[in-house]
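First the structure, then my questions, so here it is.
Missing here: one protein chain of the complex. Every other protein chain is in place.
Naming follows writing order (A and B), and every chain is counted from residue 1.
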Amino acid sequence: MPPQPVDVLVIGAGPAGARAALRAQACGLDVLLVDENHDAGGQVWRPIPPSFERAPGGATSPEARDGDTLRAELRRAGVRCLFGHKLWNVGTSLRADLIGPEVSVSWQPRALIVATGTTERVVPFPGWTLPGVIGLAAATILLKSQNMLPGRRTLVAGAGPLLLAVATGILKAGGEVVAVLDLASQGDWLRTLPSLASRPDLLWQGLQWQARLRAAGVPMLYRHGIQSVKAVGVGFEIRTQRVDASGQPVAHAAAPVLAADAVTVGHGLVPGTDVTRLLRARHRYAVELGGWIADADADGRTSVAGLYIAGDGAGIAGAAAAGAHGELAALACAHDLGRLDATTHARERARLQSSWRTSARFGHAMAGLMALRDGAVAGIAPDTVVCRCEDVTRAEIDAAAHDGARDMNQLKAWTRCGMGPCQGRSCGDVAGALLALHVGSREAAGCFTGRAPLRPVSLAEVAGDYTYADIPIPKAAPL
Amino acid sequence: MMFDAIVIGGGVMGCSTALHLARGGMHVAIVDRGPLCREASGVNAGTLTLHMTRAALVPYAMRAWQMWMNADKWLGMGVLAKQAPGLTLAFTEAECALVELRAKARREQGAPIEVITAERARQIEPGLHPGLLKAGYCEIDGFASAYLTGRAFGHALKLAGVDVIENAPVEAIDSNDAGHVVRFAGGREPLHAKRVVLAGGVWIEPMLAWLGVDIPIKVLVNQLIVTERIRPVMRTVLSVANGLLSLKQFANGTVLIGGGWQGEGDRERGGVEARPQNLVGNMRLAAYAVPALAEARIARIWLGLEAETADALPIIGDVPGVDNAYVIGSAHSGYTSGPYMGRIMAQHILGQTPDLPLFEPARLVGLPMPGV
Partner (left out) sequence: MTNTSLSPPLSLRTNRAVQRGPAVRFVVDGQAVDAFEGESVAAALYAAGMRELRHSPRDDAPRGLFCMMGSCQECLVWVGARKLPSCQVAVAAALEIETLSYREQRIG
């Protein structure tokens, strides 16, 4: 079946993608918004399961309200949405191949807006792969979408704004927080205060969260991280460690040993570049924005014609900025497709850029708190698994580098790091940082080459139903 | 400083040639615009089968098979080469005829291939499609993990005293009576050598052009698909009579699907993207041959460039009209035979008589590429 035509295909229905789709539609473009989840909202405004309802009279968080509002807007505007579909391939023509619950479909857009957000980074430590050790973003999804605690007594650790959000979320849901370990210092947090000048609501929320934790007697351990986690009975023993400003463990510094039945840990968010790497867009490394990102202008135009990026996937700037960014990308797209005159574009653009700048100030400050710290990478013990899919340790990565592996793809070929079904999403950023220690810089180490499928898909899902006669056999090989 | 030989192109052909030249006493450098064995030699399906080898190349492939299986001994580091029986499958009457034809042609060249019944094939490989009619069978087939090749050769070359110069694109060769000057892009110092060996795979055509020789080399853009690790579903190396499927399951459980289905790409850009209908075709053929594969999830799809000459036989020997210049490559399924072809190329350059005949490059001058 030939691909179905559409003006703009938006990938990802989080704040950036949904706003991009709404704006593109408002500009008169034919739009399709796709997401693998069952509804819009992305990670930050994740919908609750379809059969759940918000409790009447229950306090709805601002995020839940924002998410519900966005979903309602999409429905009101009649934006065509394809939910529950997994994007597995994009061709150089921007043709998008998707697999749904029943069938596979292809769409041929004139322009593609990629708003796929981020994945979470966890700097490995012994025990990080144990069941019951989950990401901070995972804990957020459990709490907010599945309405579930990660455990009865949970240790919260890592870096960035998710720490407080998850810790207080656990308390609000009736769970216990054993402690919060933060790689940052109180000084690091205080330095973000100026960015909150335009967001008194968020400042207020942050102060409330801290107060709540204090009231509950939850120890806040700044400049602390996890040294190791060991399974003990039905729970965990966690050895903590003091760290310096670079995240490097401080030798011989006393640090508590804690007990918990769940550990939630996260060291920042990494922009998703699966699609832009697949399409061979030019990328740059920006540690303060989360890592590798497609090189793009302020409106999200990449080095590939017709390919736009928006939201945290273009560089972490937060949910509020993501919406403005999505609209900017949609406007640029509409203009580039000849459906928006220059004057209107300039006017709307100026307004949105101003809005983006205001929102991004806070988002960037938070991104700074969760940027990958060199010392944390240096401190990874040699026997620690780095590539979860293939059980590749730091020692094996270092050995390959010593043997002459100079870039991520050579590292992958020699160690299998990145060859598993997660396709390098869980390990790529940390593996890149480890290789960079040998080759001098992240730029020198590079990225895994983007490959289809963007997510694992089965032969049956791609091949469909067929008989032998249906197989288009080309000319036989030479004798 | 004058090298005895500079090999341009660090795939299996070039690496094997350089290694054997060095072990024969020559002072050798090998150069590549990227890391060793990162093009065809590092991304191919690693099939070591006589079924898919051109009949005329069977004697070479059989000797190379020994080399791959014993890589630990002569190379120092293996590529996880594993012997496995090879079956080439026929699902239609036309394919049965092809199986007989191909088996006969290869038997004449010394390959131990017999045609067997579907029942016997299923005893060897229980997971085959029930619609199988007939199969060609070869006991001494197998496969390797091509992506390990660069690391293995890198070690051996350095131990043998070869100067390995990676990430150094060559842009010209100046030749005269004294020898050759190999010039690099980007201002790197040129290298001087008495002899030069062009081992650039699909890039042999532009390399020969540096020496003023015009021989077309066709570029095939092969698609490859690998699954995630799955339970054991097959133990042989599988192909189909028409030559358009290669299928094997590695010890780690991943299944590699190949067969030469074409994607988009060219010499200048490399492999660009897969062609969807060819992905579907390749996957359907694989899932037809081994139905248990239908459930397997694909982890990665990539492309590799394979070279083919106008008569589909390799180009190995003296560069026509240029002294002390040699060329090796463009063998269909060249990875299979590569180590041995490098050895006989080196024998020739060292002034010895190669154990098996080379493939005279001069024959290709003026021979038009079919279909063009």
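Throughout what follows, contacts are C-beta pairs under 8 Å (C-beta built on N, C-alpha and C of every residue); 3 or more make two chains touch, one makes a residue touch a chain.
Since the structure is predicted, the reported quantities are computational estimates derived from the model, not experimental observations.
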Residue, one of A:Gly313, A:Gly326, A:Gly404 or A:Gly420, that touches the chain absent here: A:Gly420
Option from A:Glu288, A:Asp341 or A:Asp391 whose C-beta touches the chain left out: A:Asp391
Touch with the omitted chain, as defined above, among A:Ile141, A:Val304 or A:Ile473: A:Ile141
Subunit B, residues in touch with the chain not shown (by the definition above): 229, 231, 252-253, 294-295, 297
Chain not shown, touching residues in subunit A: 36, 38, 43, 48-56, 58-61, 64, 119-120, 129-135, 137-138, 141-143, 146-152, 172-175, 231, 234, 261, 385, 388-391, 420-422, 425-426, 455-456, 458, 460-461
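What we mean here is this: only the chains that are shown with their structure count from here on.
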Parts of subunit B lying in touch with subunit A, wherever the complex brings them together: 35, 38, 42, 52, 54-55, 91-92, 98, 101-102, 105, 131, 147-148, 150-151, 154-155, 166-167, 226-229, 242-244, 252, 260-262, 264, 272-274, 276-281, 283-288, 293-302, 312, 332
List of subunit A residues in touch with subunit B within their complex: 89, 91-92, 95, 97, 106, 400, 403-407, 409-410, 413-414, 416, 419-421, 423, 449, 451-453, 456-460, 462-464, 466, 468, 470-474, 476-479
